[in-house]
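A protein chain is absent from this complex, but the other protein chains hold their places.
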Amino acid sequence: MKRAFPIFAILTAGLLSYGLYGALIQAPTEQTMGDVQRIFYYHVPSAWTAFCLFFVNLVASIVYLVRRSPKVDALALASAEVGVVFCTVVLVTGPIWARPVWGIWWTWDLRLTLTLVLWLIYVSYLMLRRFSSSGQTPVMAAVLAALGALDVPLVYFSIWFFRTQHPQPVIGGGGSIDPRMLHVLLMNWLAFMCFAALVCWSRYRLEILRRQVEETQALESLLAGGSSR
Amino acid sequence: MNSPPGVTRATLVKDLRLEWRSKDAINSMLFFALLVVVIFSFSFDPTAEESRRIAGGLVWVAFLFAAVVALNQTWARELRNQVLDAYRVSPARANSLFLAKVTGNFIFVSVLEALMTPLFVVFYNLRAIGPAYQLLFVAVLGTWALVVNGTFFAAMSIRTRSREIMLPLLLFPITIPALLAMVEATSSILTGEFSARFWIVLLAVYDVVFTTGCLLFFEIVLHGE
Partner (left out) sequence: MTDSPIIAVNGLVKQFGRFAALRGVTASFEAGRLYAILGDNGAGKTTLLRVLAGLTPATRGSIAVLGATNLREVCAHLGYMAHPSLLYDEMSGMENLRYFARLYGIQDDARCQAVIRSVNLDPSLALPVGQYSQGMRQRMSLARALLNDPRILLLDEPFSNVDVRSAREMAGLLGQLRDSGKTILVVTHQAALLREVADEFVWMEAGQIVSRTREFQPEEAK
């Protein structure tokens, strides 16, 4: 296991550099949008990766509620934290792309809004983890993740209907994508997924380690306190 | 044995009696709501036509803020002298307590809305062009949505270090679709431009989904630690 980590890290670095080469040089320039469109190779894979991580978090939370295993909780924490980072990348790159292309920074587009709401829910998830007292953090967080998942379809339908009442600029969608572009996109997604897995893995190990240290300290603090009296 | 409806009724009667004696929640909530209405009417001074469009948003955001003040009080009373522990060691069901608290908050927030609505009507010269009776459905379903989640997340946030500030942080993101539905339904009815039916159905679905979800998880939250 210990040797697998550096190997995986090197592999990920290779994939990321290849992805960068693909996005900046290999992929053809888009006809109407120009070079700005290349942000697409970061925006879209980040979004997919973030959604995958949130899904991992949901599964881990439900498993935690059933099994109450601390390791699953550490995985839920790691995936939520990394997921929020990728989700932030989506929300930052989105407007940077939108401004030159559509002339506006933000629009209540279905996917954008859904991403924003998910981001808000998971930021509140991390806040809850930060502020609740240690013993009950995992349970509360897992419950919040489960309720957050119930919210997603409702958000989806409400925004979908909202848009039918309030016409918005039509964005993306439709039309076929150049196979070379698709290739670069998928390559970048693979690289991002590997990168996310790598960060999650080390965050997971850090969390497990932190808990072990905490436990040892807890037992020692009591011993020290007991003998000093 | 102890019947769950009996426990719910006893808890509700106890809460109403305590509130009647101390009046902390209702007084602070009422004054806060009045302040919100006045400040909003200073900040937005629209024409009659515009006010119909924005009133849905104003009214529900005002209700949301006022409700948060009330919801934070719900569990504060149970924490004094750690009375909640007396409930937790008893064989009474967690969900009986939850339903009692939700019903109590529903009554408080409804009273508040009934008192605030005339103020909004006066300040903004509101008159519904669409079918006004539908506003009643929106009010009941919307209030339930706020209160059911609010009571649940208030129970969660009292267990955190920053108690009172935590409730809106947890409640608002999850409430976004319900809030959107309330605002859009109200605006649709006031302007008469659209049918509010979709939004009312969405609110009903939201209520069913989250009432079920909260009832499913409340025991875990109450007996968490």
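Each chain carries a letter (A and B) given by its place in the written order, and its residues are counted from 1.
Quick note on the criterion: a contact is a pair of C-beta atoms (placed from the backbone, for glycine too) under 8 Å apart; a residue touches a chain by one contact, two chains touch by 3 or more.
Only a predicted model underlies this, so the values are computations on that prediction, with no experimental measurement involved.
Q: Can you tell me which of B:V7, B:M29 or B:L99 touches the chain that was removed from the display?
A: Hidden-chain contact among the options goes to B:V7.
Q: In the complete assembly, which of A:I10, A:L24 or A:A218 touches the absent chain?
A: A:A218
Q: At which residues does subunit A meet the chain that is not included here?
A: That gives, for subunit A, the contact residues 133-135, 214-215, 217-219, 221-223, 225-227, 229.
Q: By the contact definition given up top, give the residues of subunit B that touch the hidden chain.
A: Residues of subunit B in touch with the missing chain: 1-3, 6-7, 10-11, 14, 17-18, 21-22, 77, 80-83, 85-92, 223, 225.
Here is the rule we use: only the chains that are shown with their structure count from here on.
Q: Indicate the whole-number Å distance between the mean C-alpha point of subunit A and the mean C-alpha point of subunit B.
A: 31
Q: Any idea which subunit B residues touch subunit A in the complex?
A: 152, 156, 159-162, 166, 169-170, 172-174, 176-178, 180-181, 184, 188, 194, 198-199, 202, 205-206, 209-210, 213-214, 217, 220-221, 224-225
Q: Touching subunit B in the complex: which residues of subunit A?
A: 65, 117, 120-121, 123-124, 127-128, 131-133, 135-136, 139-140, 143-144, 146-148, 150-151, 154-155, 157-159, 161-162, 165
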